[in-house]
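Of the protein chains in this complex, all but one are displayed in their positions.
Each chain gets a letter, A, B, C, D and E, in the order it is written, and its residues are counted from 1.
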Amino acid sequence: MRENRLRTLFAQKKLALSGWVSMGNSLLAEVVANGGYDAVTVDLQHGLFSVESAIPMLQAISTTDAVPLVRCSENSLGEINKLLDAGAYGVICPLINTADDAERFVRACHYSPRGGRSYGPARGFMYGGPDYFTHANRTILTLAMIETNEGYANAEAILQVPDLDGIFIGPSDLAIEMGLAPDAYETRELNDAIRTLVALAQKHGKYVGIFAGTMDMAQRMKEFGMDLVVPGTDIQQIKAEGARRIAALR
Amino acid sequence: MRENRLRTLFAQKKLALSGWVSMGNSLLAEVVANGGYDAVTVDLQHGLFSVESAIPMLQAISTTDAVPLVRCSENSLGEINKLLDAGAYGVICPLINTADDAERFVRACHYSPRGGRSYGPARGFMYGGPDYFTHANRTILTLAMIETNEGYANAEAILQVPDLDGIFIGPSDLAIEMGLAPDAYETRELNDAIRTLVALAQKHGKYVGIFAGTMDMAQRMKEFGMDLVVPGTDIQQIKAEGARRIAALR
Amino acid sequence: MRENRLRTLFAQKKLALSGWVSMGNSLLAEVVANGGYDAVTVDLQHGLFSVESAIPMLQAISTTDAVPLVRCSENSLGEINKLLDAGAYGVICPLINTADDAERFVRACHYSPRGGRSYGPARGFMYGGPDYFTHANRTILTLAMIETNEGYANAEAILQVPDLDGIFIGPSDLAIEMGLAPDAYETRELNDAIRTLVALAQKHGKYVGIFAGTMDMAQRMKEFGMDLVVPGTDIQQIKAEGARRIAALR
Amino acid sequence: MRENRLRTLFAQKKLALSGWVSMGNSLLAEVVANGGYDAVTVDLQHGLFSVESAIPMLQAISTTDAVPLVRCSENSLGEINKLLDAGAYGVICPLINTADDAERFVRACHYSPRGGRSYGPARGFMYGGPDYFTHANRTILTLAMIETNEGYANAEAILQVPDLDGIFIGPSDLAIEMGLAPDAYETRELNDAIRTLVALAQKHGKYVGIFAGTMDMAQRMKEFGMDLVVPGTDIQQIKAEGARRIAALR
Amino acid sequence: MRENRLRTLFAQKKLALSGWVSMGNSLLAEVVANGGYDAVTVDLQHGLFSVESAIPMLQAISTTDAVPLVRCSENSLGEINKLLDAGAYGVICPLINTADDAERFVRACHYSPRGGRSYGPARGFMYGGPDYFTHANRTILTLAMIETNEGYANAEAILQVPDLDGIFIGPSDLAIEMGLAPDAYETRELNDAIRTLVALAQKHGKYVGIFAGTMDMAQRMKEFGMDLVVPGTDIQQIKAEGARRIAALR
Partner (left out) sequence: MRENRLRTLFAQKKLALSGWVSMGNSLLAEVVANGGYDAVTVDLQHGLFSVESAIPMLQAISTTDAVPLVRCSENSLGEINKLLDAGAYGVICPLINTADDAERFVRACHYSPRGGRSYGPARGFMYGGPDYFTHANRTILTLAMIETNEGYANAEAILQVPDLDGIFIGPSDLAIEMGLAPDAYETRELNDAIRTLVALAQKHGKYVGIFAGTMDMAQRMKEFGMDLVVPGTDIQQIKAEGARRIAALR
């Protein structure tokens, strides 16, 4: 089975960067995947498209070396299984608030006996190789989102769920839950919480990633020791560069 | 943030009319939205299309003054959040049978601390404005469907769920549950039940809307004091006018 | 090969009515096809969708007895062949201005030796039957649109093109070319021109159809002796019935 | 209401064969439906497409005599209702592990009082007929998938759920749960389990079907007395014939 | 009819900036349209999508004040008419090499008597207003692309075609035709040619626009006196900002 290059990067203690696609277009996904990211995440939660559109996006990413990740829209066995069938090599699952949530998520991503993933990996075989079934359980990456007060309080228990590979921090939602603005990326409270989560993950030998709302934050997250940083979305890339171009010409 | 004109109409005690789109086509949505309705509801429950197709439909409605509403397919945080991200200004949620169901629905539509809506309103900002996050909780309209015997029995408890804006009656399903035909719109039992629900909503200062299966029923619902009436679906409009035209020429 | 019921109706001197679909949705096409029309025309010219969306629309119409017609977007061999492959049983071709245009159109619709239609009727075999190739040339209906001054002047020559089945009048474009408003359906000039075209078609034993912009016009067209009348579009049906419903409730 | 030909075949003790469509294309569905199968199953679980794409696929199948079945992606009222609205005449539901699961599934497929199916069968009326509501509960076929150890242990209880029509065996997932490879179709353990399930179904007067991973297995399943056999997927058909053709020419 | 704000800007001698969308996604179009551009061009020539996908993109742009432009894929009456029906307020037509080409293009964009545009502006009425037909001929903007040696040689004749509003320069194709590299934006030859075209356009009182391959070029084009500048595509925006972000974090 094709290796999961993110696991290799993580093992080498190298920062991995993921692009983030939230518009449902396979050409866009291919453009982002050709841009130099180590991985590209197809976002089914806030991305305004359905699972079906994720298929050609995953195909497009598969024309490159970037690892195809997905963020599922919810902790749903049905949706997660379909995305894995489609060749996703990692899943970021939103709203993991308890160890039970995490266990359910891990089970959705693993074949029996570890979990209850259903068998039918049409694209999995094509992208991963004919020995997909044998190796999938230890190749697919599982990252649980910590983005609520409850999830933050339960983070250590979540991190101890067997076969969960790590956590992924949702800073805007966590900020809102802490009573801050969604873009309060510079506040001490939020950054303290993030540092605590990094330390917890490292203590338990798990990976930790984050979405960075600004480039300043992204730099800081690199310094915090993150394994995986997402430096903004495709929409942010379009907007930032468009604003720069328009300003230069007005 | 752009106002929710339905709230304005409701405050003025004016009857609001909503078009109803159940076929997945953005031009159709724009045609209906240009037809003079105060709102257009994109129906994800019985409408034969997916969330992804709702996006261009909501965009099309947004070219007009009609308020973009959705009926979600079920009481699901993931789906509701995606529809709100896409700029829906109100959600009609099917099958609210208990106050717990209603509370879960309200939480899906509100940001913390009132609820658990996740942050990522791509189109919300574009349609609503840059202050979307600050005002969304009190702008988005939440209407719980009463359409089962259980929901009917629990209607008063449902209406007392804080921050639920009102109820929306599903007369065909309610009729079926009462042992009547789905089109038993003229029966005394059904109409008594509807009147009871209107009175309950008014008692608790909440809004009440309904889908009207026929124009006779729509007229009666206006007289019952409804805040919102849906006078049939797009499919019914196509069929009624088509039958009229064919009959005239045979 | 499945018969072309329009030919049967025409032979019986019965007025045929066709629905008209200009929004790209297969459910809409099925709703219209179930409405009682003898045929349903999928409009690729002013309909805002592509050939690809016409395929499921033709499939949907094929679940009923309504004859699947198309209006192609232009007199293009490539597009016409694809639509015939997809199972269309008749083609209305816009902007036939000369006998040469008509001859080119006829050739696009017929296999050699009469024409240059390319072989590959994937859905043709499924809808029409295994003997499709043998009978297609005499089953498929070809209707040339007369909608310009030039086409009007050349109508008799056009009608004499061998194997052209008839003409279809575009009254709005013809009106514009005559210096009238596009909805000048009641003017004497336009109606005289239409009557002339009907007479010419009948003289040459060809069929004649028309799009009727209003129901008054549709009635008059029936009286003029048309073989085929289209009493408005799907959009008009939606708008007319919507306006009626809204007016009744305001 | 149009009869469900599968029920007729089952009553006649005739083996029914179903095609299996796992790629989201309506032409493909029509090709398979024209191939001679008694039914065609549109697979929403491992099929890489969404509910919306299932609509034109069901329309395409409806141009033939093949019975339109679906496998839903999960035991979800919302999705099942939408598929039934779209004209599916039978539902295969994955991961039925307990009688409670089965009861929930049956309720999703039946109108009140037997279940909680919501009313809005747009295509149901077109495909089934105007008396759809009256007969749907006893026409729609409900098949619960047995594919886990838990489901196997509870099979007899599941089979006794009133109004469940039968079971459908998922051999690969069952094999995995038994500690075997997903393609261990020839092992004694798996075949013993399958025979046990057939006997249980027959004892309770219920139907039993299965997906056959190979043609050898399909033959054996016929001998086991299955009511319904699926001899592989569309993807398998493409691959098997493609490999044969390439091998012949190399 | 809604004004064409580009005409207003041009009349005020203000530089207009257009965004450029070459990926087929309506959310992307809306994001670009909200970015501050005076217009957004939906590129059907090199954009990898079809006319059908342009519809929701034009709808999305119509939720903003940005003027919806299109670049058609070729000088085709059928395609141009469909795009105008869909509400485009201006057309950039590739490969205008002669005055005859330009005349054909102008005729495709105008109703009779000036041209042969067919009547059926479904979205035109919704976006432009009920008086669309009366004013469309003088509202819609027509820009002919000069991008070949032949077109350059015939530029003055092209500019004199009545009712053509102006020209739009394709610098990469023009460079290739001149024997230069497609990105030879800094060469004297190319810039001399561009200046010549600007002077010719101004001499004949016509507008002149250009696609700028780099921001340096965009600045220079502003200085050259262009009426309309496109500072790169959506893909370039995504790539430039992505590269910047990745470089900052490596």
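Everything that follows uses one rule, which is that contacts are C-beta pairs under 8 Å (C-beta built on N, C-alpha and C of every residue); 3 or more make two chains touch, one makes a residue touch a chain.
Everything numeric here is computed off the predicted structure, so don't read it as measured data.
Checked against the hidden chain, the listed residues D:68, D:151 or D:232 yield one contact partner: D:232. Touching the chain that is not shown, out of E:19, E:94, E:209 or E:242: E:94 (per the contact rule at the top). Among D:19, D:151 or D:213, the one in contact with the hidden chain is D:19.
Only one residue from E:76, E:98 or E:202 touches the chain missing from this view: E:76. One chain is missing from the display, and on chain A it is touched by residues 26-27, 30-31, 34, 55-56, 59-60, 62-63, 122-123, 126-127.
Listed by residue number, the positions of chain E touching the unshown chain are 22, 24, 45-46, 48-50, 52-53, 73-74, 76, 94-95, 147-148, 170, 172-173, 176-177, 179, 181-182, 235. Residue positions on chain D in contact with the hidden chain: 15, 17, 19, 23-25, 27-28, 31-32, 35-37, 48, 215, 218-219, 222, 229, 231-232, 234-243, 245-246, 248-250, in rising order.
Operating definition for what follows: only the chains that are shown with their structure count from here on.
Within chain B, residues 24, 27, 31, 48, 50, 52, 55, 76, 122-123, 235 each touch two or more of the remaining chains. Contacts between chains form some other arrangement here, matching none of path, ring, star or all-to-all.
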